[in-house]
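Excerpt of the complex: some chains, original placement.
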Amino acid sequence: MTIRDLTAKDMSGLAEAGDALSRTGFQATNAGRAIEIIKKMKKEQATVFLTFTSNMVASGLRGLFAEMCKRRMVDAIITAGGSLDHDLIRSAKKYELGDFVMDDAKLHRSGTNRIGNILVPNECYVYLEGFMKETFDALYAKDRTTCPSEIARAIGERTKPDSFLHWCAKREIPVFCPGITDSAIGLQAYFYKQRRRDFAIDVTKDMSRLAQLSLNASKTGGIVLGGGISKHHAIGVNLLRGGFEYAVYVTTSSPWDGSLSGARTNEGISWGKIKESANHVTVDGDATLAFPLIIAPFLK
Amino acid sequence: MTIRDLTAKDMSGLAEAGDALSRTGFQATNAGRAIEIIKKMKKEQATVFLTFTSNMVASGLRGLFAEMCKRRMVDAIITAGGSLDHDLIRSAKKYELGDFVMDDAKLHRSGTNRIGNILVPNECYVYLEGFMKETFDALYAKDRTTCPSEIARAIGERTKPDSFLHWCAKREIPVFCPGITDSAIGLQAYFYKQRRRDFAIDVTKDMSRLAQLSLNASKTGGIVLGGGISKHHAIGVNLLRGGFEYAVYVTTSSPWDGSLSGARTNEGISWGKIKESANHVTVDGDATLAFPLIIAPFLK
Amino acid sequence: MTIRDLTAKDMSGLAEAGDALSRTGFQATNAGRAIEIIKKMKKEQATVFLTFTSNMVASGLRGLFAEMCKRRMVDAIITAGGSLDHDLIRSAKKYELGDFVMDDAKLHRSGTNRIGNILVPNECYVYLEGFMKETFDALYAKDRTTCPSEIARAIGERTKPDSFLHWCAKREIPVFCPGITDSAIGLQAYFYKQRRRDFAIDVTKDMSRLAQLSLNASKTGGIVLGGGISKHHAIGVNLLRGGFEYAVYVTTSSPWDGSLSGARTNEGISWGKIKESANHVTVDGDATLAFPLIIAPFLK
């Protein structure tokens, strides 16, 4: 294929720009390929695993995740504990825009927490505390031992329609969160357990359901935004079936330190976490810029 | 300002998405700020310096640069020698899409040169050789000693309307290229000089014209894509006037190694290369993804 | 302080090079600062939390971690599930050096898994399977419900002295692993649970012990290598005490995407995860290059 220049006429329709992008070179090409691969996932009715990191739920991407769940574009979500924190908080409270470089001591004294250029007031966590106490009470009443996907569902049943957990609960899309204790919700679980000694979160409880999603699917696709435990858990569980048929990574990390977060899709092939025959691409860039471009054609 | 989620309705109009982007967080916010700052450059009729690296001219961004020149959105371009190479070649020849990981020894044996995921056949440089011989002959006939902006203009007079140099020649936008010998054109200059010993490229010849652009402007704005000599030359010459009033950087480099390529706009303030009172932003990301989003509102 | 040039005489003693490094500029300065901060942690007998990602345990850094534990330089480790995988495997099996770019389909067909430029033969996981079956049997015999630190300890009791888990078991250093199911060990837990339905890993069980380490310390220090859940869990639990007094981050990630992995120490101050008055530094670089330089003075 030949490189073609973008022209002014491409601009007004970036949402339909898959073709133009795929011919631009560098990461625009990779974004274009990502669009093509997601098209195939949909056409082949693959079971889609969406993963993202918690900072993305603090950003405007949260709206895209909610929309994707509402439209049942995904079959499972794997994410960090912080994603649950931010989703439930933002269903009731507002985050503010700040800057990447601020006086952090001053922020601290004013009760403001910074995530890149997004600001989270302390009161948000007061709200979360009350919310989770009720949620844990409800869960505990049913069973002393709960698990991350049950917690996510119980939260989603109480949040508003701007929340991705709301739509996951409504559409019965399981949300897996293998590292759930590492979050504000986890901290509340610690406080809760001090009162209810037999309260437990058994993380093995979710594994069978997650494994079945991988084992029972005729094809699977991964939309993997950022790195960390969520990324690895998605590819790890797909190892059980010999790997993803379709995989799209969006990452800002580099592979040269051997990190999983920076690993390209091809590294996954050596492990059998992505199939040798898979359609796969890694898009290098911040998801707030790259992902709207990639997902726009499916949400317009 | 409050973080607002992107929704499906934002998607079809990313070109008009400045407002939505500026409220998304992370780099989408910075892209949104870049749009606002370019709006101000235009409103205040600032003298605009556009800089980019040569790989971008190998990509589809070349079309945007040409369009910007055609519409006189810029008053000066500062770029690397390779940008002239790619612009003149692509006015006659085609580059192909490849992949970031290929068998480079095999490519070499097949006469194909790789720039990231863009492929440049050897024949392109044969074409450039003939083109430049004529161009140098024409320049030499006028004056034994030429300079980079004269070379760029002479090229632009011979290329087609898909070329940014074409429009720079037509619109009398000077193209500065302080490191011109580091390019295929530079190599041809070396061969040319072997026949014409008194052929010279005097790089000091361009400095007065460039300095006047900075000194005579009531306001200046920089749109700085990527790093290297082009970036530094733009901010360096604006030091003469106490700095840019408006500056937008788009970069994939990090500042932690003290490199100029990774330096944020704020570092430029310490030098007086950007004014303390300037509107400025650094967008982190590959320009093929970020720049179409930023410039779309002005080219639609 | 004034920048001083490195000279040939500095070279033979990089282990004592803290002073020289701190005066070199850029990341060498930050490595020098890291050495100074770790000196203070030791002098003030701070409770030290060491965190690292699993790829580092696949690398030669594992030896440094083991040595640090042997010498009781750390009071708690927080790490990913994969760190336990690699530590127990490498106590019996060997990993090989490869390259960052290889034919991953070919690797897959030959039963070789790639982590950056490190190669892990499939047989390693066969070994892990047998090892973990016994380990889970032993744990299950004691209590139907276990937790990550108990699993880590049970592994350490069976590995050899080249293993960090061995020394953690011996020196009674707890190893926390909040996302343990995301690992080969986690996969074995899933298989184990299919036979023993009441086998459970309660991740809330570790939280009290971890919290006490933070709450009871007069001072705390963090040595945080890489990002992910391990990094956040360390700073998250130190929130309970108002933050770390000392913090050293080594990372290859950038903060511009708002990710926790790329967040600098100063972002932690806004949250109260690092004290306003803390001594802290972020070293940008691959830990296999940076960490030996930083820790050498303490292990020579």
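A few remarks follow.
Order of writing sets the chain letters: A, B and C. Residues in each chain are counted from 1.
Keep in mind that, in the parts below, contacts are C-beta pairs under 8 Å (C-beta built on N, C-alpha and C of every residue); 3 or more make two chains touch, one makes a residue touch a chain.
All of these numbers come straight from a predicted model, not from anything done at the bench.
Count of copies in the whole complex in this file: 4, from one repeated sequence with 3 chains shown in place.
In this section, only the chains that are shown with their structure count from here on.
Shown here, the protein chains touch in all possible pairs. Superposing subunit A on subunit C by their CA atoms means rotating through 180 degrees, a value rounded to the nearest 5.
Here the spacing of subunit B and subunit C, counted between their Cα centres, is 43 Å. Separating the centre of subunit A from that of subunit C, both taken as means of CA atoms, is a distance of 24 Å.
Taking each chain's centre as the mean of its C-alpha atoms, subunit A lies 35 Å from subunit B.
Counting partner chains per residue, subunit B has residues 25-27, 101, 284 touching two or more of them. Across the complex, subunit A meets subunit C through its residues 53-55, 58-59, 80, 82, 100, 102, 104-105, 107-109, 112-118, 145, 178-183, 186-187, 189-190, 193-194, 199-208, 211, 226-229, 232-233, 236, 239-240, 252-263, 266-272, 276, 286-288.
Of all residues in subunit B, only 25-27, 101, 254, 256-258, 284 touch subunit C in the complex they form. Remark: subunit A residues 1-8, 10-15, 20, 22-31, 55, 58-64, 66-67, 90, 94-97, 101, 116-118, 162, 266, 284-290, 292-293, 295-296, 299-300 touch subunit B in the complex.
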